[in-house]
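Note that one protein chain of the assembly has been removed; the remaining protein chains are unaltered in position.
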Amino acid sequence: MSDHAPRPRLARDLYVTQLRIRRFEETVARLFAQGRLPGFVHLSIGQEAVAAGACAALRDDDVITSTHRGHGHCIAKGGHLGRMMAELFGGRDGYCAGLGGSMHIADLERGILGANGIVGAGIPIATGAAYAFQAQGTGRVALAFFGDGAVNEGAFHEGLNLAALWHLPVVYVCEDNGYAELTATDLHTAGPGVAARAVAYGMHAEEVDGTDALAVHDAVARAVECCRAKEGPALVVAHAPRWHGHFEGDPQRYRPMGELEEARRRDPVGRLGHRLLAEGWADESWLTSVTAEVEAEIAAAVAFAERSLPLELEAMLHLAGAEASW
Amino acid sequence: MSDHAPRPRLARDLYVTQLRIRRFEETVARLFAQGRLPGFVHLSIGQEAVAAGACAALRDDDVITSTHRGHGHCIAKGGHLGRMMAELFGGRDGYCAGLGGSMHIADLERGILGANGIVGAGIPIATGAAYAFQAQGTGRVALAFFGDGAVNEGAFHEGLNLAALWHLPVVYVCEDNGYAELTATDLHTAGPGVAARAVAYGMHAEEVDGTDALAVHDAVARAVECCRAKEGPALVVAHAPRWHGHFEGDPQRYRPMGELEEARRRDPVGRLGHRLLAEGWADESWLTSVTAEVEAEIAAAVAFAERSLPLELEAMLHLAGAEASW
Amino acid sequence: MVTELRYWQAVNRALAEEMERDPRVVLVGEDVGTPGGAFGATRGLRERFGPDRVRDTPISELGIVGLGVGAALAGLRPVVEVMFNDFLTLALDQLANQAAKLRFMTGGRARVPLVVRTLVGAGKGTGPQHGQSLEAWLGHVPGLLVAMPATPADAYHLLRAAIRCDDPVVVLESLRQWNLRGQIADEEPLEVGRAAVRRPGADLTLVSVGGALPRAERACELAAGEGIDVELIDLRWLWPLDWACVESSLRKTGRLVVVHDAVGFLGPGAELAARAAERVALAAPVVRVAPPRTPVPFAPSLEERYFPGAERIVAACRKVMGRSDG
Partner (left out) sequence: MVTELRYWQAVNRALAEEMERDPRVVLVGEDVGTPGGAFGATRGLRERFGPDRVRDTPISELGIVGLGVGAALAGLRPVVEVMFNDFLTLALDQLANQAAKLRFMTGGRARVPLVVRTLVGAGKGTGPQHGQSLEAWLGHVPGLLVAMPATPADAYHLLRAAIRCDDPVVVLESLRQWNLRGQIADEEPLEVGRAAVRRPGADLTLVSVGGALPRAERACELAAGEGIDVELIDLRWLWPLDWACVESSLRKTGRLVVVHDAVGFLGPGAELAARAAERVALAAPVVRVAPPRTPVPFAPSLEERYFPGAERIVAACRKVMGRSDG
């Protein structure tokens, strides 16, 4: 996707991306509730605009690192829904051949350097990719997604200091959904906030409504521009509440009354849909048809995943380069 | 030492402390050059005012954590010169029975929780002691010494965030001597500086001339006051160049011309001596007599250390609680 | 008195009782406070003992383990929760270089009564970064004790013993056993480093490490059906190692099988097999049953084959008995 698309087309693209994330994850929630998906699953419903807006500001050859809550990032960067879904099922046609699961989905061809089960770990990795891009002189940019909780890991600090010191072309996107697992942000992050921390490393920082995909896009596009102009790094904090639990199955008893209702009122998908209609950028029939297309795509992804068998152990050892070591 | 001492007495005390550090380390340098001390030795000559000023602002029951460059901190907090010197020799009468060496000297009775061979590691430890003091409600304060290089470790970030979040009674004293090993500060620390980082965690921060023991004392005393008033934590950056190499034996080829001469012009010991005379807080004969006293004390410390034999291996296993595991 | 509790409830009860008994015991960790732990182990404790003694922390594994070290030096007896043992990778400096070494490094003067509780996720579909069993790393560090409770009763007793220990203990709790019910007797003696003979037998000794116990028990039943009488030892502590227990069993049986969920190469079985071969005249070579040398796969069918199951253990028993189908 290009950051030079005219506004209406950009808005429509962002809508489609968000809808694909939303429907993909709703489907995952349902499959998980039916006991058909193993392991942990973390959903980003309510936060789709961050993934969609940020990735729309990147070139195809730019790269991202993602998190345990990474389906949206992967979809927005062009990940294949069927291979993602197959991975969640543990099938051999999944992105990781079923060896990684939700928290490790990666697609190097599309610049998705990987979701991550370790909070904050993607930050130095994106920083390193940016170092490579700088050394290679290719003008590519790396973008690290991470949550509000991740900013208290040493990895955040060490990564940002390195990037600022070396003026690396990396954009840090902090998705503030108000919680680290079950603990509210004000219980884990001291001081005036994440943007202020970035400023203390001497980098540009901006805050944005993370339920407004266009606003996220614009903020990240400015940050990317900075990087391409060799004035990086930059940080964007996008605030967007999550609707689901920390993981599927989390009863969310720790959330205050009314918070979820309030969150749903800020629905990033519905909101952009209204805007499309209000601005005359799309009409109802367009909305209906993209919805149908997305639903068909998801159904195909599930069908693909359902057909995918798990690897055999011997094949796993082979992929790992470990045949000889059993 | 009390922070309510009248100014002249405080200044004299600070002078004596600095002189004890200076002479101790000059002696160590000489012994090292003679090949009589094993391992690595890092000296703080030129930075004595930081240790002296900071510790003079503490109560006896307050605690400090120190660094690989920790002799000054230990002496200023009341450490026993003979047991320190014996440790450098590896003798059984050393603070660590010869098991630790220079980088691990500790004296729990005097609130010296330990020098440390791992850059930055004392920061979370001091933070933890402050947590204990808060939970115990004793009004005690913890103080962490660390260098300008340590601020780029994750431990700095994680420790400061925790302390700020919980309003812990801990004072962070960053000794900026311009280098992390052989690398100058501007090559390792991005942004406007360490004080700005502290502010980004929401804590008080102050910068001070680290060759002026009274100024250091006053800044740290304010920080300690903050902590005792439950308004901690606080950070003080003290700038003071080191005169010796990173470790003894370092030829310092990386230092620009004139830097060392400039550093020596800021001699914290000489400077305070002049002030004592100028203000009429002491006279020449006092200076002469304390110098003689300090020299006698150091000579005694060396003699004590020279008499101290190393432990036997069996005794070492016993101290470590490891007899059975050999 | 005997009570029936689930594994996690046993942890919860041990914590509550120790906090009741000793006001110095405090809990810190991600989500341990208001939410009562990501998996419920600290439920109700913040309400009962107050926020000074039960604190939610940021996601800062190095920082909170370091905080525990400092708090322990300053007179508390902290119990730090690190959610999964895979995340100890972030905290090993404080655990291995500080907590474990302080007693030794200070010539026996400092003690660090710190407990780190952490989960082994193995076998619950948690994948490569949440499913490791890293006890061999911990056991290799002089100065650390390593407890691996495999039953609800041990989850209770071993944790209590750990909290009363004056040296640092890592307690590796088993997520696989989390909801298992078991009988818990009050009066059990609180000893560190005692293995348990779970089943007497004459033909061979099977040593089970941590969460492998139920599979080892099942294997004993299957083996009995084939006429092999297995003596089953639950190691319970990797250090101190109850070698006396293992050796006395070996002197009877002359045959050893070891099973664990850690990777085989340099895993706990290596040390047990080496010792057995060094110290006992065995009737047959030791057989180790462990995962292959790869990370933990996500797909359930692979994970099932990755971790040693009862069938593989029985096959090892046959082999060590010299049966051709082993």
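Each chain gets a letter, A, B and C, in the order it is written, and its residues are counted from 1.
Methods note: a residue touches a chain if its C-beta (ideal position, glycine included) is under 8 Å from a C-beta of that chain, and two chains touch if they have at least 3 such contacts.
These figures come from a predicted structure and were not determined experimentally.
Contact with the omitted chain, checked across B:Gly149, B:Gly210 or B:Gly232, is made by B:Gly149. Only one residue from C:Pro142, C:Pro214 or C:Pro300 touches the chain missing from this view: C:Pro142. In the full complex, the hidden chain is touched by subunit B at residues 38-40, 90-91, 96, 98-101, 103-104, 116-120, 149-150, 152-154, 180-183, 187-189, 253-254, 310-311, 313, 316-317, 320, 322, 325-326.
Counting the whole complex, the residues of subunit C in touch with the unshown chain are 62, 86-87, 89-90, 92-93, 95-97, 100-101, 104-105, 127-129, 136-137, 139-143, 239, 241, 262-263, 265-271, 273-274, 276-279, 282, 285-288, 292-295, 297. Residue-level contact of subunit A with the missing chain is found at 63, 65, 94-100, 104, 106, 108, 113-114, 116-118, 121, 123-136, 142, 154-155, 157-159, 161-162, 165-166, 318-322, 324-325.
By definition in this document, only the chains that are shown with their structure count from here on.
With centres set at the average Cα position, the gap from subunit A to subunit C is 36 Å.
Put simply, the C-alpha centre of subunit A and that of subunit B have 45 angstrom between them.
Contacts with at least two other chains are made by residues 57-58, 60, 62-63 of subunit C.
Looking at subunit A, one finds that residues 152-154, 187-189 touch two or more other chains.
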